[in-house]
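One chain of protein is taken out of this complex; the other chains stay put.
Let's turn to chain A:
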Amino acid sequence: MDLDPEDVFKDEEDDPDNEFFQQSESSKEYVVYLVDASRKMFSTTCPGNDQKDETHFHTAVSCIAGSLKTQIISRSYDEVAICFFNTREKKNLQDLNGVFVFNVAEREHLDRPTARLIKEFDCIEESFMREIGSQYGIVPGSRENSLYNALWVAQALLRKGSIKTADKRILLFTNEDDPFGSLQDAAKKDMTRTTLQRAKDAQDLGISIELLPLSRPDSEFNVSTFYADLIGLDGEDLAQFMPSASQKLEDMKDQLRKRMFTKRVVRRIGFHIANGLSIELNTYALIRPTVPGAITWLDSVTNHPLKTERSLICEDTGALIQEPPKLFQPYRNENVKFLPEEIAEIKRISPGKLRLLGFKPLSCLKDYYNLRPSTFVYASDQEVVGSTCIFIALHRSMLKHNRFAVAYYGASNHPQLVALVAQDEITSAGAQMEPPGMHMIYLPYSDDIRDDEEIFPDTEEDAPRADEDQIQKAAALIKRIYVKDFSAFQFANPALQRHYAVLQALALAEDDIPETTDETAPDEEGLTRPAVVRAAEAFKHSVYGDSYDEESDMGKEKMSEASRKRKAIAENAAKDYDWGNLADKGQPYLERIQLNNSR
């Protein structure tokens, strides 16, 4: 395709707008969070990680709060509404009983999340009972059907915008699997029918209703009692829906969080396996660096946004250049000129296709064969029926034989040789930890690889190698600072957290900027544990010998005042605690990492 000549030469790393790093914004998402606020949501508890019990209401609210904070950063154009049902008070346009739409100033009911919304929603639990209140859901003898009302309000909120340009979803949080269970036959039948009809009407308008059920350890949420009909589950879907009983709260939270995201396809590509055999794949960007949003220049006098006007000026004549200019490369004492189309043509190699070249053992995929974040691929039968079958077969074979595929990916602006590595599905307590599929890893070319490890040995002697004793001492130290449960992406980015904390404080005109914790800081206390210190000293002695001073002389770095203070604190902390005892009993080494594991 024709490329913008500017884009052709943009450095991807310096360019956060680049398609590769951007999540697609093809369509907006309108979400109504519908939260059951009946007594049961407050009386049912789950053991949290600090041995404190959490109510289901708290779980639902904290999931939403977390998702709002993510959303304002990464998808701030999506719009949300928060709506409680089974409430004492009512607040909604239809004036229906038992439904309360939560909102803050300067914001429509369904609107983009704002700093104020996030802040006030964060402390909703303090004021909830006072201002909104909870009541039992549907009770015998009453004609009120709060679930019906809630769906009606949610549907009305989602009337905004066209279904063509927006995904509309209702996310329903409840722990009541049988909302009409307390009713008698006729009334129950009637209410069930009208509620299901209400839901169907919404679905016919293109609104999807998703259920986020909350189970207790002792009694599982039974989807088939009522909700399977409401959200349209049957057969295998139904069996899949509630993965396992008696989940831990953390797993449930984790699952809720994952379900709140919708998948977005980056693009659809053809995977050419053999002549006449080309299957359909979708690509997904599961891992991309999140960067602080783009800068908008403002006029510091008026605070009005500014627009940037770019103009091209001829340096010889000072004339303004209108048409997209040619490009040139000085070469052989002249300027060799290129049209932007020619540059695009040079890059157009096997366009839009992924072509299989062959397979190699996984051991051939060296740790240094990497340039950019990987892309996830998953088959689709949407257009080419039979794609998934081949994909599954290849996936299984690749896993079985420990091999990866080598393919050429003809992306229009960045064609590249890639490795396709099969990933088996990994689940833990019912939650999917790693989805099944293949990861596309971008391979370097010969000119991208450097061999600087080979430049220094300018001596005749062989390079020094550690002996068996030194290796054993190193191993002993490694064992002392070993983390069993590490996940590759457990840390929040401290710079980004700081960035958004500052923005939130300034956006709300608060004086104090909230403290953010740097989760990536090493556990200095853990490292001063006697067993660790002993192992470190033993290793040091084995490789540096007695004259350690000489070593430190070579790179004398004055310990800063701050780090000396930190060290003193750490040492004091160590005194208060029986680290040796803990270590011997196999207690966690890094407290911070441990805590984060369960996030």
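Simple rule for what comes next: a residue touches a chain if its C-beta (ideal position, glycine included) is under 8 Å from a C-beta of that chain, and two chains touch if they have at least 3 such contacts; residues count from 1.
Rule of thumb we're sticking to: contacts and distances are computed from a predicted model.
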{"item": "Hidden chain of the complex, named as in its UniProt record, picked from \"Nuclear cap-binding protein subunit 2\", \"Myotubularin-related protein 12\", \"Spt4/RpoE2 zinc finger domain-containing protein\" or \"ATP-dependent DNA helicase 2 subunit KU80\"", "value": "\"ATP-dependent DNA helicase 2 subunit KU80\""}
{"item": "Chain not shown: contacting residue from A:S67, A:N145, A:T192 or A:T388", "value": "A:T388"}
{"item": "Hidden-chain contact residue, picked from the options A:A65, A:L196, A:A228 or A:I481", "value": "A:I481"}
{"item": "Hidden-chain contact residue, picked from the options A:M129, A:L205 or A:I313", "value": "A:I313"}
